[in-house]
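Would you mind keeping the following structure in view while I ask a few things?
Every protein chain of the complex appears in place save one, which is left out.
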């Protein structure tokens, strides 16, 4: 076969322990706190021989990574996921010789205190969702080569507006049968990820604020397209948080079709909708701050879930 | 083969349209309301010939049931799911001749208003979960034979307490290696379903109150077992709501294992846990009010999701 | 409130360990066998005090049930799931005093040998699915009161026929807009569960044969409705297997809608379909052998997954 006579070689590779379900209770006082986390570690470096020769001498077992994740949860797991991830990533790069870069991906599930006689209970909670806070921390190199990237985010953030959204004056071709819509439901299950250029004063407060800024924009902007809404949400977040370098948004357009009730003599005045599962529009966009530090390997993925 | 010489016959049967995703917007004023529902209809009656002869003359198509569900959403879909379900079930029993009983199962997904400058927005929401409100309404017969049963409920209600739970002094045998626990995490993803003996004054308020009563009991009761906690949650709900005849509870014991950090020289004082997926304990119990109206066919299932 | 003055009491209850993921390798020879199982145990009996008083003295921990399930896998886990379930259920009823009845639910995931040079490999497999074999075994009482029930089954069995199916001449009302169909796709994801009146000679062979009988009927019967198809599948199984007392079938009608291509000048002659997710028709029916042993508590559910 003459088409592709090239030598066959190992390409990029990485490995780690995915989805360690860590629950960290703060109980130094009677009023407990809870951090409910899903932590994945990923190492990159001089692991070629494990692939090409089955030689494990440079391979730190994924079980060891798991032990480290749980042990570090004692000292670092009761604060923000960005700080916990930084501690883990720095450890793997600094203390494990073959590691050139480490990526830590974390999901956090939120809980709220059970109200008892109007007061939040000390040690009982209900889960709040479906949205999930995310972080992806990457640390690479040492000395003057050292670089650290922190990405925060949210996923499965379901937002809906029942008016104030249209879609019209679009391009048409011979397959276009869609009618323009001047008052429709706009709904999505948002994935947003933002890259920090500098650490915020308070990681947890930054998460709350960025999220709030985006959904307030979603609520108040009259939407001419989901594309426009996403862009303005990103702009609002970057304007409010100078510590952000960029934001990436991925949003399914969860279609709600007005149901045809005329045939039953019933007038549907934008009141009854069929919420479709599939297919869905899928809109993806990014908003950047010019002159911000470069992304480097910040976005190189691992589990694909954050 | 002499074991089973009997004639082969059709047994119980039922059919309907499952998982109609109805979204009902109330927009008579600028301040909208939203009901986000998953509605299933189930008919029972004189449909034998469809099975035995392929004769559809008594079969109301499931597509027709879908149309009815969406059309009824206009008039009945903006109130409680119990009332919407009753309207649908009565229609099928009263207006479709072959139908002897109808069951309507509904899931409701909750939304909360987006806060903008401290005020909830008029027509923009975020989803609240993971918990889902449920209802199962059964109507049977006509005239003096008429019976109606209403079951309300909640599922995927995740509750957790980080102390105030123990499990000890249990039965042991040769396979018992479990150590007693005097301070553990207790967590579950609760399914609770309650049968009404009489309609409450306000179906929505009853849902909110029953749910709140149960989780307050979960929070404040010192637990000697998940069995005890479930029972006391049920008792509290029945004591607070005289309109309830019974409550059924199904609760996975979502195990959180204290992680062994001693081997790394780290003291884990009930602070770091591994949240396991499977297996899980699964505890199911019911609490009854003596003398309440009989359940009849109230609990006969259809989709298995409510 | 005078409506419901009755005393509040504990009702039916049961508990166990759900979803133990047991993998049993037979390796007495170089040609291995594999049984990949999901096992749940459920105990019923004198456990009232655990609920009402938090008294665990009669409660065999769910952890102990887990240990038993894994230990029994050594001796009983390399044969049929019906026999393994019977061994476990008998143990709990016979050896644990407070237990009055036990139910064991098992899912089995199938694997097939990797072909290497045309021969199935000794110890390497790929998974076969999506269908899952199921069993639910219930044992109650002792001595002359002893009863045992065995239910086998299959779930997630996806079957489709691209012609030979119609739906017409159905009942209509004012909400009926469906057109009759004389040549449509018929597809479902079948759940079938069959109750044995007597043990077959070979449990594994019975599973293979019952499944094959049902899908051959699905394939060859010209269908006038999914109801008819399900009924005939059940009849065929009961006729072929005298050891069966009854069969229960639950089948979503997975709608495939012919796509309207006329508007693009393309003729769609039953060739291009949209496979819808929700809603779906849901048809449930049972087929019984008259005079077969009674079902007793055979169908009383636990996890709801088998």
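To keep things simple, chains are lettered A, B and C as they appear, and every chain counts its residues starting from 1.
Assume a contact is a pair of C-beta atoms (placed from the backbone, for glycine too) under 8 Å apart; a residue touches a chain by one contact, two chains touch by 3 or more.
The structure displayed is predicted, hence computed values, not measured ones.
Asks: Looking at A:19, A:75 or A:202, which makes contact with the chain not pictured?
Replies: Considering all chains, including the one not shown, the answer is A:19.
Asks: Among the options C:129, C:180 or C:296, which residue touches the chain absent from this view?
Replies: C:129
Asks: Give the residue, chosen from A:79, A:98 or A:209, that touches the chain omitted from the document.
Replies: A:98
Asks: Which chain A residues would touch the chain omitted from the figure, given the whole complex?
Replies: 1, 3-21, 40, 42, 47, 50-64, 66-68, 71, 95-96, 98, 167-173, 175-178, 197-198, 223-225, 227-228, 230-231, 235, 238-239, 242-246, 248, 252-253, 278-292, 302-304
Asks: Since one chain isn't shown, list which residues of chain B touch it in the complete complex.
Replies: 174-175, 177, 263-264, 277-278
Asks: Identify the residues of chain C touching the omitted chain, counting contacts across the whole complex.
Replies: Contacting residues on chain C, toward the hidden partner: 20-27, 32, 34, 36, 67, 70-71, 73-75, 77-78, 111, 114-116, 121, 123-131, 157-164, 185, 212, 215-216, 218-220, 256, 259, 261, 264, 266-277.
Here is the rule we use: only the chains that are shown with their structure count from here on.
Asks: Computing the C-alpha centre of each chain, which chain sits at the greatest distance from chain A?
Replies: Here the answer is chain C, farthest from chain A.
Asks: Centroid from C-alpha atoms only, then distance chain B to chain C, rounded to Å. What do you get?
Replies: 22
Asks: What is the distance, in whole Å, between the centres of chain A and chain B, each centre taken as the mean of its C-alpha atoms?
Replies: Taking the mean C-alpha position of each chain, the two centres sit 31 Å apart.
Asks: Going by the contact rule already set, what residues in chain A reach two or more other chains?
Replies: As it turns out, chain A has residues touching two or more other chains at 264, 277.
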